[in-house]
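Here the structure is laid out as structure tokens; the discussion comes afterwards.
Omission of a single protein chain aside, the complex is shown with its protein chains in their original locations.
Now for chain A:
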Amino acid sequence: MPGYFARPARLLKTLLLGTALIHTPALARTVTIALPGDINTLDPDQTNSIGTDLSVLSNLYPALVLRAPDGALVPALATEWHAVDARTWDFTLTPGARFIDGEPIDAGTVQWNVARVLNRSKVTPVASWYAQITDVIALSPTHLRIVTSTPYPALPAQLSMLFLLPPKWSRTHNPAHEASSGGPYIVDQIVPGDHVSMHANPDYFGPKPAFDRAVYRIIPESNTAIYALEAGEVDYIARLPTDQIARINRQGTAIAGAVPSIRSVFIKFNTEKPPFNNRMFRQALNYAIDHRAITDALFDGQALPSACQVLTPDYVGYTPDLAGYPYDPDRARDLIRRSGVDLSRPFEFDIPRGSYLQGEEVGLAVQQMFRAVGVRTTIHLIDFGQYIARYRKAHDLAPLSVLGQAWVTLDADGLLKLFRTGNPYSYWSNPDFDAALDAAAGTIDPARRQSAYATATKIMCAEAPVAFLYIEPATYAYSRRLALRPRGDTWIRAFDMRPAK
């Protein structure tokens, strides 16, 4: 029984502590942000959900570098960084930075946090992101050196996901349920399932955020979020259906739009299950897809068709001008006939529910396109958790499924590795593709990496382990009192927003 009360009691303590710290300037400016999903944990090492958990936590905990809304990596705790050689990186840190409990934020803090992520006793879901780090050396409190096992050009980008917890505070508190701060904002109140409110941290080492207060309201239902925006209750919403964009802009109370996200959506083939081991059949299904109908009609012209690759133009290693599969149902039928695949029984087709913008509609549209060339499918709408369990744990992916994948370092290395032989996410094996990835991973020379990724992408396009669909649009709408730069990587950070002039 004491255990049952422990958490609320501790939470209450945090709240009281937080309330005591509020300084309320006259006419405090507040930004209210609608969060499209609940916050599952306050521990930045136990989550990989950028659009919800990490977005909120990025306001509270400092990072070495940050990804700016325009996609550039900008200094945060680290003022400067460079590669000493292919496997060694040096970072210069801001001197005098402190957490709110007075602990210094220095090279030792980073060292402790990397060790916390990589510890073997309590595996964190993000450990694989940093698995290449072999050594973190504090040369001085403001001088940090990181050594990796293999050349890792995406290290600074990856470190933009590492949020630093105060080591001493973490020993006496549970970071999963309580929050400290060393970042731009300090938490006032956390009401699970409802909202998180915070105020600007006066002692933050970086630039002061434009809003004195920020509130994240959890509103999973997009209609509710749209109404809240139109009623002036929230200032920013994300993930609305594309057909709302024109309507909101016409009404004029808010600004709505879409930018290409960093996530590609495709039909994942389980090439370990016949007949999807048949390359000609997979190619045929690619010819059967009318990309224009999906991007122009279903997404109202707000989505871009994939260029025969899972990378989007934002990624390092993207191959421009790759000729894909044009919509050619006759050719698809012809290839299917020549592939000799038995079409007498329908194939299972899983669609994870609510995971991708209008994903169910895309799945149903694709089902019809496949049916038009004689390939019948049986759709199962399943929960995303159930889908991941099939995908990862059971390793029993349905022959066909709708899947969207992205890699936040915006580097081909991470995303393409998901298709490498032996990767649990792959369900495909091609030695030439693996060799091209290895060639790219062996160097940090941009030109050589680019050419190796071009080779890998071309192989993947020709082999078609997926049916390429489109780049998911990142839709947004925000109140006219706000000024911000829309971004495709789903970060929703209060300190990126400022009042409109």
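Simple rule for what comes next: a residue touches a chain if its C-beta (ideal position, glycine included) is under 8 Å from a C-beta of that chain, and two chains touch if they have at least 3 such contacts; residues count from 1.
Assume contacts and distances are computed from a predicted model.
Engineer: Leaving aside the chains you can see, what is the UniProt protein name of the one that's missing? Options: "Fumarate reductase iron-sulfur subunit", "ABC transporter permease", "Glutamate mutase sigma subunit" or "Cytochrome b".
Structural biologist: "ABC transporter permease"
Engineer: Kindly state which of the options A:88, A:189 or A:244 is in contact with the chain not pictured.
Structural biologist: A:244
Engineer: Which one touches the absent chain: A:238, A:379, A:412 or A:467?
Structural biologist: Here the residue in touch with the unshown chain is A:379.
Engineer: Using the touch definition from the top, which of A:270, A:367 or A:409 touches the missing chain?
Structural biologist: A:367
Engineer: Pick from A:112, A:227 or A:327: which residue touches the chain that isn't shown?
Structural biologist: That would be A:227, which touches the missing chain.
Engineer: In the complete complex, which positions of chain A touch the hidden chain?
Structural biologist: For chain A, the residues touching the absent chain are 222-223, 226-227, 241, 243-244, 247, 293-294, 297-298, 353, 358, 360-361, 364-365, 367-368, 378-381.
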